[in-house]
Structures are given as C-alpha cells and as structure tokens.
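One protein chain omitted, others in place.
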C-alpha cells in the first residue's frame, strides 16, 4: 500500500493505493489521524486505487470519522471501487461516511457537509 | 489463458491472453498447428495480452515455426510484452521468429515475408 | 494444497493471493473469489492478533480443499485455544473501530467452525458451498 498526502486549497487529500489490511492500515491511520489532528478543515481519502480493504482498514476509517467529529473536521471518502463499497455496505457504514463518486464532486461538496460535534 | 482465432483477409490471427505455460500451451498448440495445417496463407500470433510465457509456450511457438516452414506458411508474432520478449531473446529466438511491433505492422509486412522451404 | 506461513501481517497478502487463485482455478467467479480471500484473510488476521497477540514468529497453515459441491479452507494455528464465547463481532449499529472481522467471515462463508479434535492449537474450518446452476 502507498499513502500520500496532497493539499487542494484547504482540503487535505490522502491518496491511498493497493491493499489496506492489517499490515498496511497503520500507515493509513497515521496519515489520516495526523491530517485531522493537524488542523485541516477538510480531509478526503481517495480510495480510487484501493483494490482491497479489510476490517482493520475499515476500523481505521471509523477511527478517522470519530476523531473528525471531535475536532469538527469535515471528512469524506471518494472513488470507492466495488469491493470496498460492498464491504462498507455490508458493515452498514456506507451511510455513516460522506461518500463521493469523484474527486471533483468531493471537492465541490465537502465544504458544505455538516461537521459533526462529538459522537 | 484464452485463445481465439479471427481472420483478416487471408491472414489467421490467433489472439492469446493470460499465462502461456505447461497447463495452457496445449491449447495454443492446437489452435496454432490447426491454422497452419488448415491452409492459412499467413498465421500471426497476437501476444499483446500474454503476460507470461514459459519454456513450454516457447516450445509451442517453435513447433509452429517448424511446421510453417514445411507447409510454406508465413508465420509471425506481434505485440510482445517485455517479459515475453526478454525470454525469447535469452533463448536467442528473437531473430528466428518474424516479430512485429503492432497488428498493423504485422498485417502490412507478413505478406512479403519469405516463407521458408523446410527447416 | 496447503500453505505454511509465519504469523507476519505482511504475508496476509500472499495468503489472499493463493485463495483467490485457487478459487478462480476451481471455477468460482471473480467477485466471490475476492470475498473468500477476504474471509480467509480476516481469519488469519485474527490468529495473528488474538491467538498470537501480534507475535510474528509463530506459525499458521492454510489448507484449501476443493470438492464438487464446496470449497473448504482449513486454518490451523499452534497457539492457545480460542475461547468460543469471546468470539463475537460488534453490533453493526454500534459504530466503533474494529469488531467486524468475524462478521465478514460469517457473511462470506457458509459455515465456520473449530475442530474439537485438533489438540495442538486451533483448527478453523470454513466452508463455502458452490452456487448451483439454476435449472430452467
């Protein structure tokens, strides 16, 4: 798995690629929690190149979601491939996350998403 | 591995994809020798989707070459990927086969290739 | 076929590759092969994390058996016996990190059970029945 962070105006985008599993998810966790804690207004995870995500990867995303509610950071995922999407749906988490189809859509809409206050 | 035959005027093209190995090469062999024996003027193997070829796959191509010399069929390969090309080079067979970059080049040039008389 | 591995998380990817490949070879369609790989990987991840507590020098083994009506995935470890009543995924509406691995295993396999006769550790047998062609 590769993780890279880039900034588009006040949005931090985490580009993630490969398999997100027990081995690799700690690196996603570090980047994700780091960006949220670092004070980014909005954080997006680009899932377009993630071909596989397991329960530990999902745990990492849930952790990001929880922290983002505490810090009132806007948080979303975009470009989920069918594997990742079906795993999220199975865990009934697809309505818990802000999901966008494309980077463009995510960038357009993330600013108007309600940042939650606490869990 | 998948093998399919199509005809472009008097050229039989064998589209091959996947791994050509001990398990799958008998199917390539059947298609290849079948087309040469069947009286096609020219036979081309499209290697564009072959990601892996082993010594048995190469043996099959050499068998096709030998038969094509006996039957005076024009025979060539095109769109080799780097793996397949480097294995052919290592076996010093890259000059023994008629190799073309693209289907277009292969179709343009195969007609003017010298069909050998015997081995 | 059987594959023996040390309990390193980085090797889970190899395990998945083997499951995927073997399932495709056995005629299982692509999306289902992927789900089987996920289920086996979750089971192995649990062995690494829970049975072995993250130790990377322990051993696990997967045996894949194909039958006309089903695929079996038998995962063995040589750690302390699992406590069956502790194996419980979290309720889906209690959204918190973790607690989904065994849920996915149960979603993607038709049966998961521990073999009581395997004295040296744990032997988890996961069964997936093949889809029958629908007659028409």
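Each chain gets a letter, A, B and C, in the order it is written, and its residues are counted from 1.
Quick note on the criterion: a contact is a pair of C-beta atoms (placed from the backbone, for glycine too) under 8 Å apart; a residue touches a chain by one contact, two chains touch by 3 or more.
Quick caveat, the model's predicted, so the values are computed rather than measured.
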item: Touch partners, limited to displayed chains, of the chain removed from view; value: B, C
item: Footprint left on chain C by the chain that the document does not show; value: 1-6, 10-11, 13-14, 17-18, 21-22, 25
item: Missing-chain contacts mapped onto chain B; value: 19, 21-23, 52, 54-56, 58-60, 62-63, 65-66, 82-83, 87, 90-93, 96
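Simple rule for what comes next: only the chains that are shown with their structure count from here on.
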item: Between chain A and chain B, centroid-to-centroid distance (C-alpha), Å; value: 48
item: Inter-chain centre distance, chain A versus chain C - centres from mean C-alpha coordinates, in Å; value: 27
